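Only one protein chain is missing from this complex, and each of the others stays in its spot.
By letter and in written order, the chains are A, B, C, D and E; residue numbering begins at 1 in each of them.
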Amino acid sequence: MSEDAVFKPLAQQTIDLFKAASTATITMQLMKRGLRQMAINLRPMNPDATRMVGPAFTLRYIPAREDLAQPPKPTDPVNAQRIAVEQSPAGSVVVVSTGGELRSGTFGDILTARLMVRGIAGVVSDGGMRDAPILQTMNLPVFAVCPTAPPSMTSLLPIDVQRPIGCGGVPVFPNDIIVSDADGVVVVPRHMADEVARDSADQEHIEKFIALQVMKGRAIPGLYPPSDETRAAYKAWMAAGEPTG
Amino acid sequence: MSEDAVFKPLAQQTIDLFKAASTATITMQLMKRGLRQMAINLRPMNPDATRMVGPAFTLRYIPAREDLAQPPKPTDPVNAQRIAVEQSPAGSVVVVSTGGELRSGTFGDILTARLMVRGIAGVVSDGGMRDAPILQTMNLPVFAVCPTAPPSMTSLLPIDVQRPIGCGGVPVFPNDIIVSDADGVVVVPRHMADEVARDSADQEHIEKFIALQVMKGRAIPGLYPPSDETRAAYKAWMAAGEPTG
Amino acid sequence: MSEDAVFKPLAQQTIDLFKAASTATITMQLMKRGLRQMAINLRPMNPDATRMVGPAFTLRYIPAREDLAQPPKPTDPVNAQRIAVEQSPAGSVVVVSTGGELRSGTFGDILTARLMVRGIAGVVSDGGMRDAPILQTMNLPVFAVCPTAPPSMTSLLPIDVQRPIGCGGVPVFPNDIIVSDADGVVVVPRHMADEVARDSADQEHIEKFIALQVMKGRAIPGLYPPSDETRAAYKAWMAAGEPTG
Amino acid sequence: MSEDAVFKPLAQQTIDLFKAASTATITMQLMKRGLRQMAINLRPMNPDATRMVGPAFTLRYIPAREDLAQPPKPTDPVNAQRIAVEQSPAGSVVVVSTGGELRSGTFGDILTARLMVRGIAGVVSDGGMRDAPILQTMNLPVFAVCPTAPPSMTSLLPIDVQRPIGCGGVPVFPNDIIVSDADGVVVVPRHMADEVARDSADQEHIEKFIALQVMKGRAIPGLYPPSDETRAAYKAWMAAGEPTG
Amino acid sequence: MSEDAVFKPLAQQTIDLFKAASTATITMQLMKRGLRQMAINLRPMNPDATRMVGPAFTLRYIPAREDLAQPPKPTDPVNAQRIAVEQSPAGSVVVVSTGGELRSGTFGDILTARLMVRGIAGVVSDGGMRDAPILQTMNLPVFAVCPTAPPSMTSLLPIDVQRPIGCGGVPVFPNDIIVSDADGVVVVPRHMADEVARDSADQEHIEKFIALQVMKGRAIPGLYPPSDETRAAYKAWMAAGEPTG
Partner (left out) sequence: MSEDAVFKPLAQQTIDLFKAASTATITMQLMKRGLRQMAINLRPMNPDATRMVGPAFTLRYIPAREDLAQPPKPTDPVNAQRIAVEQSPAGSVVVVSTGGELRSGTFGDILTARLMVRGIAGVVSDGGMRDAPILQTMNLPVFAVCPTAPPSMTSLLPIDVQRPIGCGGVPVFPNDIIVSDADGVVVVPRHMADEVARDSADQEHIEKFIALQVMKGRAIPGLYPPSDETRAAYKAWMAAGEPTG
């Protein structure tokens, strides 16, 4: 793949198509391309804010060392965490590697609010999150393992941004596309984003038809995955204006 | 135990008695019979649909092998997953052994909808479930470990149905009785179902009386478990029409 | 520290200050004093009842032995569990060490109701809880790992009360102060309770001002942690009656 | 693949080729064919007996139920464990699925001795093994997770033989080829056994040449993986009688 | 059971019988009495020193708190760890509960040497051990999870001795009998020690006969467990002087 393919901005159409596709559908499309391990198993901090699409801006923590990981002072030099908070582009998803460390939180309410004000699409961390009572009410998708009260420097040290990371066992490269819903978070490699978005939207459409048939009592064989007959019936259904009855 | 005892249909009275008993009560009755490990620790996909009683129809997966576990095609031969979806009897609970594999989902919305349409009482899996946003709204009890987006063939291969399985560390034989509520899922061996149902309902009844006494401020000793005096008061309370005041 | 400091009743002012502070803030204050591991990662049984402040009353279980851990009878001698249920002081938090054993529940609805009637502030266990459907509706903060149906004697044996315990990897001494919210549970050593309460309340106050600035679009550097200028602006804001606009 | 391919006896030449190949090499060959998850991470009970090649004879346990899993009596009916012990063919490897249950042992010294006397090539279990002091001295490759004293019926119930199983997260079909050394155990699907054996032996041969070059101080680039020049030098080395100096 | 039964010294004959029995055999005897969970899965620090019999002297740690768990000074008051090291009776086994904490070691070479000099029979800990290079050469059975370098106060705080504890998920009461070999460690409740010792020795004896028959090629059915015929042959073998040929 060329550098161009990786770093050119995501087309609005691709974003729109991903917004119409579930992560269950996208993982099927990834599997059809040989990628079996692109789903990160995390839970939303606010169950009413799970839907998110955007390119990854990565942040990496390592385990804390007591002499380096101290309560913050205003005179501290800039670190990777602050770069992620202030310099990640609007529309991106901040994806954080903690190595699965749950004894302290990735961000709390103030840094998360700053990300929201700056127009970030969402946050994904394989660690914990602080200030869950506030995050539960914020209109920003935040995925993590669990709430956890202690501040990040209790056990984590920010090291760098925009390097490839592992997050919950999944490789995430800067600018990979992150999509999420209540099933969790999926990572789509940047260079295949356009075609995965298109095929996922197509799959969603025919599954809408299939679900209708199931509710009418039709059996699964021949229906799902669709046989040629089912595909023909699907086309007829589309031509008929997609009746739901 | 005779084959007859195991395979004869569950009496409606037994089903009704189980429907009046919590899994907390049923596990106490099982423990009184020496069975300490019959509870499966799982969470409901829809917290408003946790109550379920029915005989087990088992499905077993093994780990996937990449050349065998491919995206489905309509020409695929029938496999064990499809048998479970199309041939499990109405009223039964489909219980699935995944070996604890969480990287892909047991079922998604379409297969689960088919089970619901066919009159299945519920689904229990020691793996994940796809399409959580839809399952969360379906009026069917589905218990699993967590939502997970990827399709089952990402890491699972269906092998057989109606064989004894382990599910979440608990043995499940075909036709064992499955009961669930928000505490999780309990397995009652088929041959002791009738008496466990009866004794559980009895225990629920006296605990209703005990809970009333607790709220009135009575101390636990002599009350719970009930002494002879408490049992006498319980009978008097029943004779008086079970006053809640 | 003197015995006096540890065992004298908690001042009402300290309780009030803790009630105004999040566990995220309190763990920052503990970290400033060198204590990095005082948060217990547990979930509330009733997400609408997470806020709790009180001194710890500890209960310790060990793994069950089948001949000792039998269904309870009214003639059983008093054991440590029953002492915790009947003799823990009103206002205290019952903190339970199970060694992380999840195959059975710490308490069920009846014992928990008894604790609530007796005026206990809440319950914390590093094991499971029975009768989740009822606990989910009780107005008492109960933190545990998960719902679990089987009765405690299935795998747990109560041994003693008011001894130092480990609960979820955190040391808890009798009369340590327990504070909780949706981020989890925090343990504050008794002898530093007054000053941690005071400093936490101060930190909450200035963070309220900082959050207002973030929502107005101000960047994090110099704001959080606050520089001298920010602290001056904070004082001016207080003098002006803390305007939220 | 045809049934014939799967069930015809393994050729002696294939066995001999596998005996000359490490599991590290065989997993590289499997990966070249798209199979990434065929290695079972287990340790040998006798570190001096790790080398084994043979077709799998599978045995499946489920979790025990207290009323069914009792100390054995001579009048017990034949069960799956006893079939595996007495009827597995000479030369085969008995592969056991325990679901990762470690609280009891798969086999002890007497059943293992019987397997050895009957000419079994080895034993693989994703559980524990009893009588480790004796197994450590037996000249039979036995791979398991760890030693464990309790008899199998403490927590395991034998269910069936020669069905596909998961063992340590790897799918094992009856007659798949099992190869082991100190790196662990590898499963080769039956239908690709002949070609994997041949290519593994070829790879071992050239790596012997490469290792010689490394010890002489040659750098890795161009050497490993071998460039065309290295392959030519390899052929010259073979033609020269494979000098080790 | 009476207090007398629990606290009277273990008879030398019982010790001798246990020394002739493997833990595999003893767990079978415990299971026949309904106790399924009395084996602790640990590894010996010195694989050449695994055999140990003696009554338990228990020591309990809780998680460390940074202000209490500091490097030791000679002026520190006596704590529970030092009581275990200096006051445990000769012949006893020091059994330690760490709650599974592995980030620091239970004891190092100096305290272990002191225990050996004082005549302790062995050490069992569900945590780690320091100074493994030295412990590997000491002629004292020490069972733990793994070697670990940091001193105990890094993450552990000693609390009390001779209280009931959980060790690796197994209940251990003071004076319970501890027996170990390469299969791990088994706990025998004090009040059933004499009869378990006797029956274990009997079982060992007949299994010696059975193993001889297996090596002669006899099949398992009727042999193991022994039928009446096998028992008769066993008696004849004993009467004949137990020929090994």
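Rule of thumb we're sticking to: a contact is a pair of C-beta atoms (placed from the backbone, for glycine too) under 8 Å apart; a residue touches a chain by one contact, two chains touch by 3 or more.
Bear in mind the structure is a predicted one, so any value in this text is a computation, not a measurement.
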Among the chains included here, which ones are touched by the excluded chain in the whole complex?
A, D, E
The missing chain sits against chain A at residues 33-38, 62-68, 99-101, 157, 159-160, 163-166, 169-172, 189
At which residues does chain E meet the chain that is not included here?
66, 71-74, 78, 82, 85-86, 102-103, 105, 108-111, 113-114, 117, 128, 130-133, 136, 146-151, 153-155
Hidden partner chain, residues of chain D it touches
22-24, 26-28, 31-32, 36-39, 41, 43, 50, 181-184, 186, 207, 210-211, 214-215, 217, 219-222, 224-228, 230
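Keep this in mind: only the chains that are shown with their structure count from here on.
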What is the minimum number of touch steps required to go from chain B to chain E?
2
Could you work out which chain's C-alpha centre is the most distant one from the centre of chain A?
E
Chain E against chain C, contact positions shared by both copies (same if over half, else different)
same
Chain A turns onto chain B (C-alpha superposition, degrees, nearest 5) by 120
Between chain C and chain D, what distance separates the C-alpha centroids? Give it in angstrom.
50
Using Cα averages as centroids, what's the distance between chain B and chain D in whole Å?
37
In chain D, what residues contact two or more other chains?
66
